[in-house]
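Heads up, one of the protein chains got dropped from this complex, but the rest are sitting where they should.
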Amino acid sequence: MANVVIQNIERADRAAADALASFGVATVHEAQGRTGLLGAHMRPIYPGARISGPAVTVSLPPCDNWMIHVAVEQCREGDVLVVAPTSPSDAGYFGELLACSLSARGVRGLVIEGGCRDIGPLTNMRFPVWSRSVSAQGTVKETLGSVNVPIVCAGAAINPGDVIVADDDGVIVVPQADAAAVVEKAKEREAKEANTRKRLLAGELGLDIYGMRERLEAKGLQYK
Amino acid sequence: MANVVIQNIERADRAAADALASFGVATVHEAQGRTGLLGAHMRPIYPGARISGPAVTVSLPPCDNWMIHVAVEQCREGDVLVVAPTSPSDAGYFGELLACSLSARGVRGLVIEGGCRDIGPLTNMRFPVWSRSVSAQGTVKETLGSVNVPIVCAGAAINPGDVIVADDDGVIVVPQADAAAVVEKAKEREAKEANTRKRLLAGELGLDIYGMRERLEAKGLQYK
Amino acid sequence: MANVVIQNIERADRAAADALASFGVATVHEAQGRTGLLGAHMRPIYPGARISGPAVTVSLPPCDNWMIHVAVEQCREGDVLVVAPTSPSDAGYFGELLACSLSARGVRGLVIEGGCRDIGPLTNMRFPVWSRSVSAQGTVKETLGSVNVPIVCAGAAINPGDVIVADDDGVIVVPQADAAAVVEKAKEREAKEANTRKRLLAGELGLDIYGMRERLEAKGLQYK
Amino acid sequence: MANVVIQNIERADRAAADALASFGVATVHEAQGRTGLLGAHMRPIYPGARISGPAVTVSLPPCDNWMIHVAVEQCREGDVLVVAPTSPSDAGYFGELLACSLSARGVRGLVIEGGCRDIGPLTNMRFPVWSRSVSAQGTVKETLGSVNVPIVCAGAAINPGDVIVADDDGVIVVPQADAAAVVEKAKEREAKEANTRKRLLAGELGLDIYGMRERLEAKGLQYK
Amino acid sequence: MANVVIQNIERADRAAADALASFGVATVHEAQGRTGLLGAHMRPIYPGARISGPAVTVSLPPCDNWMIHVAVEQCREGDVLVVAPTSPSDAGYFGELLACSLSARGVRGLVIEGGCRDIGPLTNMRFPVWSRSVSAQGTVKETLGSVNVPIVCAGAAINPGDVIVADDDGVIVVPQADAAAVVEKAKEREAKEANTRKRLLAGELGLDIYGMRERLEAKGLQYK
Partner (left out) sequence: MANVVIQNIERADRAAADALASFGVATVHEAQGRTGLLGAHMRPIYPGARISGPAVTVSLPPCDNWMIHVAVEQCREGDVLVVAPTSPSDAGYFGELLACSLSARGVRGLVIEGGCRDIGPLTNMRFPVWSRSVSAQGTVKETLGSVNVPIVCAGAAINPGDVIVADDDGVIVVPQADAAAVVEKAKEREAKEANTRKRLLAGELGLDIYGMRERLEAKGLQYK
């Protein structure tokens, strides 16, 4: 396994990558056939952020954040950095200084299956992070990893250039080639849901709107 | 095990069910002899909510939220919906649309030993949920369960019509028949605590207020 | 093991103990050679608090908070109370009334490897707590422990009088004798970081600022 | 909540209670409609044990095993002791001496949602325990609980006299009134499975034995 | 996402796939550059098994084991079945009957990021399973998934035909194309380790055998 930095990756279509944030993780998850969710242990460090953008991926050794420094240079405006250690650890790989550097390049946020620190400063500067833990524990810069190679992060396979969507519900990956189609399906779903929402708020029942009563009876549900 | 929906349940006395929210979970827990707490993994999706009301209970298969749709119809103004899968799973059984439907019926909140999604929209519409996880993962509508049968949720036995109290400390169940008595005991406790609070804030010590010094000495505590 | 209360402990230098809060947990952690962090499961009950002060330590039996009442009397203005059960449990050892008592004595906050309750009232009165869980479950007052003896809390060895620093990143202990030196090192680090922060925000890369390119090449990193 | 010891409980039919062990937990679980399983964190302290018998139930405070001593007297030959603390803790509530006492009365084993100690001696004397943890941590004898009241143990509601079945797969409760019927259904299931097992071992496919191919095709499964 | 069964997959070279078991997971992990390990929560249901073989992969919905029945038909002698639900759940997807069916086809074992049941019978028939939990909880057969598509299982990306190696240390995947090369490297490593083992057992120190003393001194280690 050579340690490589792939410099010219193809990124998902910009319009689609930007648009996906507006739908949110739950809608995108449904729109792409319930695939691509990262594990539910990936939580935002503060509530209310919602982002999307192409992934710059980092594979690095446990408790070593050297490759994040390398990855910064590969990031462009609108990207999302995605980091996965090769072995689980909750050390604090990322903090305020790296966030300053990513902010300066227009990166929208970080997804890391590890720990994050400087929660206060990151919250104040509104640089969103989704991580599996919060920890002040520092890391070393001793061992190489790779940038922009395929990785598995929190149980999801992610290729560089795939679109990451993240909000208070968690994180999802949309394969680069599917981004535009998922936007279309998400729009359809949202349009349909807007109508359903109105009817439900007016007091109609889902049992009637979705026509569930007959199938429930056929399955044998008994009302008493 | 037939799959049933019990339509006419007896609910706890309305005045008592409403009053319990004002005391909060910790006081109610003490007032009813330290019983009825749900597991500490049941956390609110946003801080600051405090509710109480009679339980409409749902027992459903893992990763299948069909019965929640069935249960909506059984809810009245002031109720709290309580959902327990028959096997543990963290899928996202509940989201914004179901919350719209419950809101329209005046339901005060949801307690679910599973996952919840649409955290952002639920926070904005102030529909409180206590869940064991947050997950965008969708569920299916294939297998029946039951509504308004006795369930175990997060380690607590809950009967339909029992009062649920939930706040930032967690969730507790008060058996229907005990609700009024627990209100009385909670009032007494609160009155007593108000006085103690004043004395403690004034600098008196609990050691003196509670008369602990003698018993500590008898047990052998040594001051050095 | 006698059960003792040590009444006259030596506390860390007041100026140093006070100053450490301003640097935050992550900087202090680096400044003292990456030692002293408590486990990452110790989380604040509300975001935004940052405190420091000498530790008054409590060793108590599981599910028994009697010794906290004893410890209050040993606390002075500026102290931080640190509580460790001798066996793991998530019961709610601490709530609003004890916080009133500690507030009246000028105690800055609580660190407890157990559960905390009354989250709402504690948040309103701004009494910060770092705990491993939130639980309304009450505790008893039956068995003795000790106050101001050496303890292990969340994996860190803590002596009475050591400085505790806690913020949104977690909790760290600074040995009493090291407090002043750690303040100096933290100041140096902060000064250096202020400059780095400015350069990073201006778009310079850490790869260049830290001079990493040569070592990366020597280790064999390949750019493609 | 009075602290009571109910002395004369009705126990499930002896023949049924004894017979259920022979089917094992998984078959009993299916035979009673997939209900009654205790949480998967309840693990045997050594492999290979399989027991069944009526439950003598114990509700006790966390980290206090006094009520187990009280419960011993209420046990008869063939019983299974089931213990649930009112708040989670992993202390070692049970060890060799209590096992000697239970053995002397013919008790078949222990199910406890807490910790167990003396694993070596318990293994040597073949007294099986299903617990959520192993811990040498001792408990106190200070606070009362109750014996032979309804409890929730590891998420399952258990009444005194209900049948407990436990093996390497975990633990299940069969309501007293259902025991005989569940034995019948388990027998049927076992007979059917014996035949299926033979056919599968001979190389026939479940797809054919269970007639699944048509429904798979109807749902849209594509072979490529 | 169509639901598909890919019938003709390319499998790793048979000799290499068979040979990998003899080295064990730890050696294979080192031999392929410390990549490919599945998460440490994947544990064998009984100690002592060691297998290797090409993966037949299954992606299925949570709490639904229908696709395992479909996958059996796609298995050949020497294969290892690898199953990953699309959302985490610990239900018991697999038991004795499916093991009989797989045994009849010569399948060497199962790797499943979910629950397994019938631990006793599976141990007796020596059909090894690596799972994330043990649970008797049954699953349904309602929703389609896919067979022999790329999956992520316990954090590792696995393609059909890749080699799975599993023993008491856990589970690792070797990409199909690398299998033969990894065998060679594992042989070299083993030869080297055999010699080192002999020297260490004779009392030589690793500090000397590996020539570490100089580098330790250069890094500043002080002997006192």
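Note that the chains are named A, B, C, D and E in the order they appear, and that numbering of residues resets to 1 at the start of each chain.
The rule is short, and it goes like this: contacts are C-beta pairs under 8 Å (C-beta built on N, C-alpha and C of every residue); 3 or more make two chains touch, one makes a residue touch a chain.
This structure is a prediction, so every number in the text was calculated from the model and none was measured.
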Left-out chain, listing which of the shown chains it touches: A, C, D, E
Sites on chain C contacted by the missing partner chain, in the whole complex: 1, 32-35, 37, 39-40, 86-88, 150, 152, 155-157
For chain A, residues in touch with the removed chain: 61-64, 86-91, 135, 137, 140, 142-143
Interface residues of chain D (partner: the chain not displayed): 2-7, 46, 66, 69-70, 72-73, 90, 92, 95-98, 100-101, 103-105, 115, 117-120, 123, 133-138, 141, 143-144
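Going forward, only the chains that are shown with their structure count from here on.
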Duplicate of the A-C contact set - from A-B, B-E or B-D, the pair where over half of the pairs recur: A-B
Homomeric contact chain B-chain E: same or different residue positions, threshold half: same
Whole-Å gap between the CA centroids of chain C and chain D: 42
Approximate Å spacing (C-alpha centroids) for the pair chain D, chain E: 31
For chain B, residues contacting two or more additional chains: 34, 37, 40, 86-88, 90, 135, 137, 143
Chain contact graph, described as a line, ring, star, complete graph or other shape: other
Contact pairs between chains, per stated definition: A-B, A-C, A-E, B-C, B-D, B-E, C-D, D-E
